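For reference, the structure discussed in these notes is given below.
Left out: one protein chain. Kept in place: all the others.
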Amino acid sequence: MAEDKKTIISILNKKSGFKQDSLFDKKTLKLIETDFKKWKASSVGEADRKNWETVPRTTLGSDIPRKLIYTPLDIADFDYRKSLGNSGEEPFTRGVHPNMYRGKKFTMRQINGFGGPEDTNKRLKFMMDNGATGLSVIFDLPTTQMYDSDDPISAGQVGTSGVAIDSAVDMEILFESIPLDEVTVSIVTHFPSNTAILFPMFLAAAEKRGIPFDKLGGTVQNDTTMEEVVRSGPEYLPPKDVFRIQCDNNEYIRQNIPRWNFTTFNGYNMRDFGTSSVTEIAVAFANAMETLENLISRGHDVDFIAKRLAFFWSISNDFFDEAARIRAARRLWSHIMKHKFGAKDARSQWMRCHVQTSGLTLTRQEPLNNIVRASYQALASVLGGAQSLHVSSYDEAYAVPTEEAALLSLRTQQIIQAETAVTEVVDPLGGSYYVEALTDEIEKRIIDELTEIETQGGYVAAIERGWLHRKIATYFQTEQAKMESGEIPIVGLNCYKSNREEAKIDVFSYPEDAEERQIEKIEKLKETRDNKAVDKVLKDLEDACKTGKNIIPYSLECARAGVTEGEVFRVLKSSFGLWSPPEVF
Amino acid sequence: MIGSYRDEGKTVAVIAIDPTSPYTGGSLLGDRIRMQRYSTDDGVFIKSIPTEGWHGGISRITTKMITVMDAAGYDIILVETVGVGQAEVEIANLVHTTVVVLVGGLGDYIQVIKAGILEIADIYVINKVDKNDATDLEYNLKNLKSISDDDIENKWEPPVMLTQATGSVGIGKLTQAITMHRDYLNKTGRFKDFFKSRYKTELKQILLDHVIELLEKKLEDDPDFKKLLDSKNNKDPYSTAEKLFLKLFNIKNTR
Partner (left out) sequence: MEVKIKVLLAKLGLDIHNRGILIVAKNLRDAGMEVIYIGNSTPEQIIGAALQEDVDIVGVSSLGGAHLSLGKKVLSLAADKHIRDGKIYLMGGAIPEDDIEVLKKDGYDAIFTSGATKEEIINIIEGLVKKF
């Protein structure tokens, strides 16, 4: 590491800016302060004075104490131009675009995926017919964990919690008749490794249909945290190799599919596993920064890379915390891009994000309550200025959402957009003493955690050393105890419980013959493809893995040759070896 | 290592030891998960056991288990202990070859010197070679053994091996070194010494077990003991214990 590598704190402290132009008049503040003290001493009850600050007891919360009331005194040095700026202007706290939702409505994107590709294809068309403006596909367990549908380890799990994809042929079927050059697609691959296998299959399918790569728009998840830290799996590749694959994906996509978001730096899955709203952002930012450093060292220009960078956040229950943190993340990211990376293009400073309402906060008891929870969460994220939204379905604790539940999630978003008028005004919470104070505090805490990660040696080192695993384990073990004891109130579960008979929920039933169909397809594929060519492209891929080349073009050749996912994964395993994550309980 | 032995056609039994929580008495035995792929291999038997508070860092039933596995005919028996600590020294008396695994660059050297582990190692392994700078540690280890004050003839020189477990780098060499050590034991007759020391350790373990069991039973049955604990005017624990001990075991005080 270079001696002169500056810490994140020193960089941000030295950032240039306007001199402090406080919004409030000093004399008036003095008057307010006098009044406030008098009021607090006489009108406020003793109990409230003693408990002036309380910490909200929520799931996945930030533990930031809240005062009884917030006044201008709490943001005495508030400088409108420095802290907020106008929307679409540095530091982008109020929003990425000047007109936000008036100009570009938030994309309504619901996750779909079950059975074989032919089954999901039907559902995708259904969603589009009903107003979805973006598509999102999730894969079944064997596909996610990179095993073929005919692998014994996949038995009984094909198509049960996502769509089964074994080869580029399946990708073609999945998107049959879907206008990939008109609609954006989020391919929820989760990990760098399976992204490196499945995304090229998607590309090969688009190629077959004659759609040029520069017309494709969408996102892949491609996140190391997901593969190494918050996933349970039978086999793991080593963190530094997974990170390398993440950067290979980023590089290739950025260079060849210009409208594609190459990574949504993930907070959601880690958060929902069990971390605070602050840690979620800190870890995702640390990953993003290390990725940028890696790509810059490969010779790329930071503005070129940053154009397509995006984040993915979880939204939990602490309403104002959730809205404030998106604003804090926007402002902090803007500063990081400008002052640490020297980004010249204003667009590089945008913290664009997709959000999903938290699955962990949903209960199996009184499932209709979940509709209410998700609505508040969705509203908070809209007030925070998120770019696109997925509202978790109310039957999430049971299984894959039914059509009815999926539709209701979509309607939740549409009602916010069409009926509440919330989207008519940019950053409606701006200027609230509470929200601004909270935004500042969250930003400060994120920087503290970034420093902690820096001390570990960076994001990848923090994973290798087990620091991140341990941090998460400590958090969720403590939180779970609070959820069970009722210290964190959950309506219908540990408080306000009812004894009435629960209304029976229709549970989605997935097509049971998907496994058979997929096995047949693989058999047929292996008979009809050129198996000599397959051997060659696999060998080329192995070489690329071992010699540090970008492996994506080689994976694309495999996809074109009809190689299955399991075959590619085997090559990755033999090239990089396996890794055992630290045991933390 | 299991993989390497299986490739040679050998059957392997593994005893994986993890600590018992001193507060709850429960234990989380998490070694097996790393060897899961062998759960359906008939040539591999994996047993996870807790330390159960046995101060040796190994379970009190470890020796019995080794004997049973030996009798069952497994070619290789691997015992994986709790970790680096003074207690690990006990294990050296129960097995033919002791391998001490260190991770370079994380200050293991100092820890290891403190724990006295270095003296029991027949083979050193520095793992995760390409992640950390292992050369410092390697250098220190190699120098350390050359100034050892053991001057028996035909001394075994513990080799220092570098491995990378994720890529199986060096594992083959490790199993070779273990075989070489076994040959050394045979040739020099150390094998017999080993049996003697193992017998002694086992005997002591079993005797200690008996004594502790007996003592606990006696304390349980002794009506005065509980009264003693509840009493407000007790003398210091040392003289109290001594008196009690002599009384329980009917020993005349000859001091």
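A few notes on this one:
Order as written gives the chain letters A and B; numbering starts at 1 within each chain.
The working rule: a residue touches a chain if its C-beta (ideal position, glycine included) is under 8 Å from a C-beta of that chain, and two chains touch if they have at least 3 such contacts.
Just so it is clear, the structure is predicted and the values come from calculations on it, not from any experiment.
Contact with the undisplayed chain is limited, among B:10, B:32 or B:182, to B:32. Considering the complete assembly, subunit B touches the hidden chain via residues 21, 24-30, 32-33, 36, 39-40, 45-48, 50, 52.
By the touch rule set out above, subunit A reaches the unshown chain at residues 141-142, 144-145, 147, 152-157, 160-161, 231-234, 273-274, 363-365, 397-400, 473, 476-477, 480-481, 484, 493, 504, 507, 510, 585.
Keep in mind that, in the parts below, only the chains that are shown with their structure count from here on.
Residues 234, 238, 464, 576-580, 583, 585 of subunit A are the ones touching subunit B in the complex.
Here subunit B touches subunit A in the complex through residues 28, 30, 33-34, 36-37, 131, 164, 166-168, going by the rule given at the top.
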